[in-house]
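Here the complex is missing a single protein chain, while all its other protein chains stay put.
To keep things simple, chains are lettered A and B as they appear, and every chain counts its residues starting from 1.
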Amino acid sequence: MRSTPTTRVRSRPIAPGSRPDVDTFDFQSVQLADVSRHFGRRRALSRVSLTLNGGDIVGLLGPNGAGKSTMIGLLATLAIPTSGEVRYGGRTAKEAGASLRQRIGLLAHELYLYPELSARQNLTFFADLYGLDSQTLVPAALERAGLADRADDDVHGFSRGMRQRLALERALIHNPRLVLFDEPFTGLDDSAVSIVSQRLRTLAASGSIVVVATHDLDIADGLVTRVALVREGKLLADEPSAGGLRSRYRSAIGAA
Amino acid sequence: MFVRTAILVLKKDLAIEVKTLEIVMTTLFFAVACVLVFSFAFVREGQAPPDAAPAILWIAVAFSGTLALGRTFERERYSETLRALLLAPAPRPALYVGKLLGMIVLLALDELVLVPLIAFLFGAPMFARPLFLLLFLAAGTLAFAAVGTLFAAMLIRSRTRDVLLPILLYPITVPVIICGVRGTAALLSSPVDEPTATMWLAILIAMDVVFVTLSLWTFEPLMSE
Partner (left out) sequence: MRKAFAPLAVVTGLLFAIAPFVIANAPYEQTMLLIQKIFYFHVPSWVAMYCGLIVAAIASILYLFKGSKAADRYAVSAAELIVVFGLNGLISGPLWARKAWGVWWQWDVKLTSALLLWLMFVAYLLVRKYGGPGSEKLAAVVAIFGAAVSPFVYVSVNIWRTMHPKTSVVPDIIKNPTTGFAGPLLLSMLAFVLLFCLLLMLRVRLAERQDALDELYLAYED
C-alpha cells in the first residue's frame, strides 16, 4: 500500500486483503500535549502530557474516577480535549481526518457487540465497515476467538468469556496501530486473562502502541512495559515498568 | 465510502430487525392501537368528523415513529455500539444517513398497514390518487425521520432521553403534521383538490431539504463526547 506523502514513517500494512481505496495514514507515536478535559466544575483530566511509542505496552493505572476512561476516549478521537492537543505522529485528529480512525482500535467494558446478531455477522459488519475483505478475515478471526463452531449463533446466548474473545477479535480485526483497552480483564478467568495478555504482547511486538487502562495491579505487573499513574485527573508518574508495581502504586497514590 | 457506510448500517439494522421483528411488530401494533383510540374518541353515532382520517393517520405515524426512534437507538446504546460506529473510519454523517434510511423503511412498513386500515375504518378514498398520496407520505415521513433520527442520536447518552425526545420533536414537526394532514385531506376531498395538495407537498419537500441538510451538517460536532 502506498503511504501518504506527508508521513515520514514507513507505512504499516493494513490487514491483508484490504480494499485499495482505504487511506493509509499511519504514525509511530502518539503524544498528549498538555491535555485537559473539564465538564464545568468537574475535572476529568488536568494538563496531562504523555508520549506513547510503538512497541510499548503502557499501563494506565489509577483508582476509579481517576480519568483513565476519559484519556482513552480522547486517544480514540471520540472526545475532544477542552485544552491541549492529542497528536498522532505530529498531526491532530482534525488534521489527519477520518482515515486516522482506521488505525485505532478500542475495546472497553461494554464490548460493542450486537447481541441480536451472530458472531459471524458482528465480525463481518465491522470488517466491512473498516473497508476490509470480510470473506478472508472473518473465518480466521473466528478461529482465533475459538468460536468457529458457534459462528452462527446469536451473541446474546454467549457467556461473558466468549463475548470477550469475540469483542477482542472485533476490536483488532483491522490491525490497528493504536490499541486501546479499557478495563479488559474484568470478569475474566485466568486462562482468558493470559490469552488477552499474550495477544497484547504480540501486538506490541509487531510495533503497535498498546494502552491498557486497568485497576488490576497484579495482571498489569506481568504485562506492561511502561506505567502511567493517574489520580484525580493528574498524571503522577510516567516511567518504565520494572516490577514491584503494587508498592510503587501504593506510594504514589495511597492504599489501593 | 459514504454511500457504502450508509448501506452497511442500513443492512445491519435490517438484519437485526429481520431476526427478531421486535420493533416492526411493536410499533405496528402501537400505531393500530393509536388509530383505534382516536377513532373511539372522535367517532360519534357511527360518524367520524370530517377530515378525521388524514388527521388520525399522521398522528399515528408521529406517535409510533417517536416510539420506533427510541427503540432503534436503544439498540445502539445497549452495548455502546454507537461508540464503535463513531470509531470507524467512515464519515460520521454516513452513519446518520444509514440510520435515517432504516427509520424510513420502518415507518413505511407502518404506513403500508395504516393507510388501508384507515381507508377501511373511515371509508376514506385513500387510493383515489395513489401516487400523489405516496409522495406525501414519503416527503412527510422523510421530514419527520430526519429530525427524529438526529435528535434520538443526540439524546442517546441522556438519562431523560425517553421524555425529552417527544418534547423536542413535536413542536419542530408541527409544520410537517400540518402539511401532511391538510395535503392528504385535499387528496381525499371530492373532487380531488390538486392545486392545494401540490402546494402543501411543495412546502413539505422544502422542509425535507432544510432538515436533511441541517442534520448532515450538525451531526459530526454533535457526536463527539
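One rule holds in what follows: a contact is a pair of C-beta atoms (placed from the backbone, for glycine too) under 8 Å apart; a residue touches a chain by one contact, two chains touch by 3 or more.
Small disclaimer: the values here were computed from a predicted structure and weren't measured.
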Among B:Arg83, B:Lys99 or B:Arg182, residue touching the chain not depicted
B:Arg182
From the listed residues B:Leu107, B:Leu155 or B:Leu216, report the one that touches the chain absent from this view.
B:Leu155
In chain A, positions touching the absent partner
38-41, 43, 46-47, 80, 232
Need a quick check: the contact residues on chain B for the chain that isn't drawn.
147, 150-151, 154-155, 157-160, 164, 167-168, 171-172, 174-175, 178-179, 182, 199-200, 203, 206-207, 210-211, 214, 218, 221-222, 225
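Simple rule for what comes next: only the chains that are shown with their structure count from here on.
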What's the distance between the Cα centroids of chain A and chain B, rounded to whole Å?
38
List the residues on chain B that touch chain A in their complex, please.
1, 5, 8, 12, 15-16, 19-20, 75, 78-81, 83-92, 224-225
So in the complex, which bits of chain A are touching chain B?
21-23, 73, 76-80, 98-102, 104, 106, 108, 110-117, 121, 125-126, 128-131, 154, 170
